[in-house]
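Dumping the structure here so I can ask a few things about it.
A single protein chain has been omitted; all remaining protein chains appear in their positions.
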Amino acid sequence: MSEYIIKNGHVFDPVQGIKGDKADVAIKNGKIVKDSEVSKSAKVIDAKGKTVMAGAVEIHAHIAGPKVNLGRIYRPEDKLFTCTPTHGHERMGSGNSIPSTFKTGYEYARMGYTTAMEAAMPPLFSRHTHEEIRDTPIIDEGAFPVFGNNWFVMEYLKNREVENTAAYIAWLLRATKGYAVKVVNPGGTEAWHWGLNCLTVNDPVPYFDITPAEIIKGLIDANEYLGLPHSMHIHPNNLGNPGNYTTTLDTLKIAQGIKPKNKFGREQVLHLTHTQFHSYKGTNWGDFESGAKEVMDYINKNKNITVDTGNVTLDETTTMTADGPFEHHLTELNHLKWANVDVEVETAAGVVPYIYSPNISVCAIQWAIGLELALYAKDPMRCFITTDHPNAGPFTRYPRVIKWLMSQRARETQINAFKHKDKVLSQTGIGAIDRELTLYEIAAMTRAGPAKSLGLSSMCGGLAPGMDADVVVYNINPEKPFENPDQIEAAFSRAACVFKSGVEVVKDGEIVSSGNKRTLWVNAKVNDNPQVMRDITEKFLKYYSVTQANYESLGHSFVPNPYALEVDATQ
Amino acid sequence: MSKKITDVICPFCGTLCDDIEVLVSDDGKKILEVYNACVIGTEKFMHSGAKDRITRPRMRQADGSWKEVSYDEAADYAAQVLAKAKKPLMYGWSSTNCEAQSMGNEIAEVARACVDNTAAVCHGTTLIAVQDIGLPSCTLGEIKNRADRVIFWGCNPAHAHPRHMSRYSIFPRGFFTVKGQMSRKLVVVDPRVTDTARMADVHLQVAQGQDYELLCALRVALKKEWLPDTVAGVPKEKIYEVAEILKSGRFGIIFFGMGVTQSLGKNHNIDEAIALTKDLNEYTKYSIMPMRGHYNVTGSGEVLAWQFGFPYSVDLTRGFPRYNPGDSSSIDLLNRGEIDAAFVIGSDPGAHFPISAVKHLAHVPLVCVDPHITPTSGVSKLHVPVAFNGVETGGSCYRMDNVPIDGRKVVDAPEGMLSDEEFLVMVRDRLKKIKGVA
Partner (left out) sequence: MVSITVNLISGRTIQQGVAIESGKEKPSYREAAGIIEMDPSDLKKLGAWKNTNVRVSSDYGSVIVKAIEATQGPHPGLAFIPMGPWANQIVNPNTYSTGMPTFKGTPVKVEVSPNEKVLLGVELVQKSCFGDSS
């Protein structure tokens, strides 16, 4: 296979501790190798005066599956002026907040992203998620099945049956080719099937009579029992409501003292996602203020937790989440069209468009909170940049978020443009922060950190020999200061070149190959558990609307290039 | 000797029953018996073994007779027709699998065609309404487990989705509905006393075409406000009564069909039905679901949406996706005489389009991919029979509630016959060569 050597670039790699030194990166047979291992015929890529990083890793985005597609179907207006023609290697594309699958792959690749995780997969619809993943070119992807409102999980955890829960999780991950244990609004989404919700960790779920706290604890325990690559990944109760930071802290406290158990280098037992939506103080939208300090103080002190930010980008976008009751609440607030799908036995989803206008004080405060979280973070290996795409903004805005984090001037420019600048300054701490993140810290927050949290640290997120050759060169010269922070955004929007698994896929912002993407999933082996298998058979006969054999059949056509992370939990 | 294949998916309607069992001969070539399917599904499986099947492509001659051609010649002709045309229409897609639909999309992109599916004559207006107002919905298992109020509005499942009521909506004993039919109240709205209406607790015999008025009246009745003596032929007492029945449930579902999508009012009818559902969510829990017709029209909409951004009536003629029902939709394109070639697959517009549109189809180069002889094949230039999807090939399909199910193959197709997907691959490769595309 092809050999490349990327010469003279400024390398930023938290995995090897390289902070901008000039170094060469050598690629051979799809992997990074030592410089000495490539022959003289290796193709030379000149990265002089440029920045070299590993391919970025998206830890949480809604890019494939039924609610994403429902968003596409019901928002033809998202395609207005956002379509791209068939062009060279590219299929035609459409959509801004909910791009078509082809466009999704191309746009991530152009920014230097090479791995992405679909944040929430309803297990009954896993085939749909995988069809869309298959049709998303270039980037490796995985998908997180949701467990927090699942009937099996709630019934087992009511009786504290962690081993049975673990056996069920292992079965479901295999049946759906899933990657991790995702929890969304635990208990509350089952309550939503009756039009109700759980807003604190102690609100019992109707009929099932279990609390969100018990669900969360049980799933953390089951996750560690199995030793999965990623930790339990949670979207806590009470999303989006002023004052909800207390629910967030209650949720985080459940992980206190629990030690991670796995063979993948993961050091956290809980990943808190789109933290911005969960860091609100105040009692209503009038006195709404930032709880970012309180939340990040806790995160900074508790090293067994990782978070991602969920930055608001001040765009018109589409919210979509398995937090069904929240979406109904949102449509009552903004009166924009509401779609909802309750899924039998498992979960639900809701979709509502949203406009984060810089003229609305609430949206401006949300913007500030998202940035505060990253700027208060003491360990960039535990705080990652996301927009919970598309909920807080399209993923194509990551370069803009990076600009705001790296340049206080850019933040000031935006703050001065707010209609309610005074409220932003009084209700958040953003005005007092002069910290500017460095390229090394950005590399940790977008590459090494998420890869490690996902249990992929041996494969991606870094440039150490033996890792996958996912390499990106950006037009940023770390030795020359920026005249204008917009240059940061421009550079991160269009990489000079991107390699995925050793194949050059992007050159000067143009797609030059569709690569050979893989679907990452976790195959966990557990001891035989006849009781769980009987329970599964019984629920399919009585409560599901498909047969067990049809639920389990996920043939090769859905996952044409699988990559299974093997876990052995039989002891 | 024979063998029984279980968990077979029936490829007829949007109910997509997946509990069918098929007895096949030991050599895997003949279907002997079909269990659990309704009479229509049974016929679909059994007919695949009919002796009078056309098994090879055929080209219409100048004198009106057919001449058999090879699949290669058929693919050549289809590719040339698509390459030469300025505005070809690729229509149908609803009775084939997602793999074939995806290949069809690829062809349409290269050919710069208009792509449309049978939603154009079925739930297209539903999609327009959903794009205006949204869609609070759920999966069919939710109905089975929770629903105690079921409304069939402008649909007749007893005839169009025969096992719907026994598998999901009326009879099943679910987790919270252990008394089965006794757990539920059924309201049917239909201008006729249909076989479905005969089972209802309340039948509102709405004046045909006045569903919009009745939906509005129900929304008013929910709020206990004033109504005229009758609305849409229904006395106001009955309207208030039904409003109370709806409100008093724990979990309700409105299923709707052609009675509201195809009558005047069209998408506005659906808009109002969805608005009624949203209103009901202020009192209790309600969802609404379209009764999709073909077994994979939903799949076609899903694949078009994730690949191009729109669920039907997609216009790729300018090299990027556009959507404008009324402009880019098949019937209008045909009625305006804008189409200069047509490729029809997995559907029968010859039988199901108004004749004015069919006349246009008949007078352009028309390729018809269909295992059956149909009115479409009867007016086409090229008829390409293929294996029955869901019987002789498997493949991904999507149920009316968007749940994806992987179809199963139960018997081999007759010797030498190709599947949709295989034929489409041949067409795509030839088209790419003609257009000089990699």
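Chains: A and B, in written order; residue numbering restarts at 1 for each.
Going forward, a contact is a pair of C-beta atoms (placed from the backbone, for glycine too) under 8 Å apart; a residue touches a chain by one contact, two chains touch by 3 or more.
Source: prediction; values computed, not measured.
Peer 1: Which shown chains does the hidden chain touch?
Peer 2: B
Peer 1: Who touches the missing chain here, B:Met59, B:Ala83 or B:Ile373?
Peer 2: Of these options, the touching residue for the absent chain is B:Ile373.
Peer 1: Which listed residue, B:Asp348, B:Asp401 or B:Glu421, touches the chain dropped from view?
Peer 2: Touching the chain that is not displayed is residue B:Asp348.
Peer 1: Of B:Lys30, B:His47 or B:Arg173, which one is in contact with the hidden chain?
Peer 2: B:His47
Peer 1: Where the complex has a chain not shown, which of B:Lys3, B:Lys29 or B:Arg192 is the residue touching it?
Peer 2: In the full complex, the listed residue that touches the missing chain is B:Arg192.
Peer 1: What does the interface between subunit B and the hidden chain look like in terms of residue numbers?
Peer 2: Output for subunit B: 12-13, 38-40, 43-44, 47, 50, 52, 64, 120-121, 124-125, 128, 156, 158-160, 162, 191-195, 197, 205, 208-209, 258-259, 261-264, 266-267, 313, 325-327, 329-332, 335, 348, 350-359, 362-363, 372-375, 377-379.
Everything that follows uses one rule, which is that only the chains that are shown with their structure count from here on.
Peer 1: How far is the middle of subunit A from the middle of subunit B, if each middle is the mean of its Cα atoms, in Å?
Peer 2: Using C-alpha averages as centres, the distance is 35 Å.
Peer 1: Report the residues of subunit B in contact with subunit A in the complex, numbered from low to high.
Peer 2: Residue list for subunit B touching subunit A: 6-7, 9, 18-19, 98-99, 102, 109, 127, 130-142, 144-146, 167-168, 174-176, 250-251, 278, 281, 284-285, 287, 301-303, 305-311, 316, 318-323, 395-396, 398, 402-406.
Peer 1: Help me check something: in the complex, which residues belonging to subunit A touch subunit B?
Peer 2: It is residues 66, 68-70, 72-76, 78-79, 83-86, 91-95, 100-102, 124-125, 127-128, 131-132, 135, 151, 193-195, 207, 328, 331, 337-345, 348, 351-352, 542-547, 549-550, 553-555, 557-558 of subunit A that touch subunit B.
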